[in-house]
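With one protein chain held back, the other chains of the complex are shown just where they sit.
Note that the chains take the letters A and B in the order they are written out, and that residue 1 is the start of every chain.
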Amino acid sequence: MQNSSKKNKEIKEFGVEGLYSNPKNPANTGEWRVEAPVIDYQKCTGCLTCFMYCPEGAIEVDDEGKPKINYNFCKGCGVCVNECPVKAIKFVNEKELVKK
Amino acid sequence: MIPEKFLDFSKRGKVPLTGSRAIAFGVFLSRANFIAAYPITPQTEIVEDLSQLATLREKEMEFMKVESEHSAMSSCIGAAIGGARAFTATASQGLEYMHEVVYWAGGARLPIVMAVATRVIAPPWSIQNEHTDFMLQLDNSWIQFFAKDPQEALDTIPIAYRVAEEANFPAMVGIDGYLTTHFTTNVDVPSQEEIDSFLPKKQIKDFWPRTLYAVVDERYFNEHRYKQYKAFLASSKIIEKVEKEYSKKIGRSYSAIEKFNEDSKNLILVIGASFGEAQLAAEELTKEGIKTGAIRLRRLRPFPEDEIKKVSKDAEKIIVVERSFATGSFGFIARELRAILGEKVKSFTTGLGGKDITKETFKKAVKLATKNERGWIL
Partner (left out) sequence: MITIKDILKEGKDEVWLPGNLSCPGCGASLGLRYLARALRNEEFYVVIPASCSSVIQGYWPNSAAKFSVINCAFASSASVATGLSRTFKLRNKKAKVVVWAGDGGTADIGFATLSGAAERNEDFLYIMYDNEAYMNTGIQRSSQTPYKAITTTTPLGKREEKKDLDLIMMAHGVYVATASPAFPLDFFEKVRKAISLPGFKFIHFFSPCPPGWRYPSEKTIEIARLAVQTSFFILFEFENGKVKISQPSLAYREEKNRKPLEEYLKLQGRFKDISEEDVKRMKEWINQKWKTLEKFE
């Protein structure tokens, strides 16, 4: 009896893994970028407009309330560059980013 | 309306029921708690009876008449995901309309039970009996049973639920439109207690916060289907075990095939209610000197390959008489049998659009099978 119920458990769960996914960042979409946005913290007022409007959620907020771009995931769409009220974010070439 | 005196499920007893009503009783006894259905002849009475039965369990049983069959099966999918014991019923056009989501339910491994009251698929329009709609659902990853009379229809529903929930595959129960759905016999209805001891409460496994049925790319998809296939074939072991248990607890045995005079050299193979006439034809032919027996295929999926091989070991001819319209080389079931048993399988089509199948039909088929491997009986 014990054996067959164990076997039944196996059939019930056999092959269902392909139906379930777990929460995890799907891809390192930072590799999609052509240019990277960089924040000039001298100009940044901490209004967090960029954080609100990032379609990716790739802008994090640090403990001082300043935005920090997560370059692992930033796709370089440029919404933050376009929307910053004080124009504190600019696009730079990827090579320059690595230097920074 | 179901008469009041039939609504006492605390005691076991014999009740005159049509096939439709027997299915409704079976669903109620199985404590199904989510029913979403759309009426279509000849299944309408199942839906009406269930809507009346649902009023007996107001807080625990949800009955919905949805706006289409596609929605009926989709709602059952949503309900089964949420942890309900879901049921729906349909026929020809409705079954074809929901076909996309029938496949979804199979692939999603959800234990939904569906009753199919078979009927012609238009055009031309007809509400008469024909098994084509049921046959077109083969290979959807659904376990498929076909009942021959109201008694079997009632018994197969709790069996279907038990099997579906243990194997995680949905199950379909087919019955002949009009021949079974509108045909009244005395049915032995088990008590609620007896069915409760056979079919325990549904185990609910919640899945927060997981994503269901996302995109699977080519690296894993083939392997996923392979595992699904293996699990599906393995479910036949579960079905055998469950049917044995039903026989012990309730007292009626069912198996993948029903046999009559199976050691004959001619075997007529049918599905459903015409088994009675097939048995009469087999008797008469045997008296005339042509040794004939009859087999009824009760389980279509997973296909009972071993049982068929065993029962047809010594037969010279298997005369498959199918009440469904297939435009391939052989009938739906004959194809599969021929692949397993070879040239001794003969395929005949008849009874479409509700045309009567009598013992004369079967006698004709056996005589035709001496010279032909396939044909129609008109």
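Note that contacts are C-beta pairs under 8 Å (C-beta built on N, C-alpha and C of every residue); 3 or more make two chains touch, one makes a residue touch a chain.
What you see is a predicted model, and the numbers here were worked out from it, not measured in a lab.
A.B. asks: Which candidate, B:Leu17, B:Ile46, B:Val101 or B:Ile159, sits in contact with the chain we can't see?
C.D. replies: Per the contact definition at the top, the residue touching the missing chain is B:Val101.
A.B. asks: Looking at B:Ser20, B:Asn33, B:Asn140 or B:Thr292, which residue reaches the missing chain?
C.D. replies: Touches the omitted chain: B:Asn33.
A.B. asks: Which residues does chain B use to touch the chain missing from this display?
C.D. replies: 33-34, 36, 60, 62, 64, 66-68, 70-72, 74-84, 86, 100-101, 104, 204, 207-217, 220
A.B. asks: At which residues does chain A meet the chain that is not included here?
C.D. replies: Residues of chain A in touch with the missing chain: 17-18, 20-29, 32, 48, 51-58, 60-61, 70, 72-73, 75-79, 81-83.
Please note the rule applied: only the chains that are shown with their structure count from here on.
A.B. asks: Residues of chain A touching chain B in their complex?
C.D. replies: Residues 4, 7-8, 11-23.
A.B. asks: Provide the residue numbers of chain B that touch chain A in the complex, in ascending order.
C.D. replies: Listed in rising order, the residues are 107-109, 166-168, 207, 209-214, 216, 220-221, 223-224, 226-228, 230-231, 234-235, 237-238, 241.
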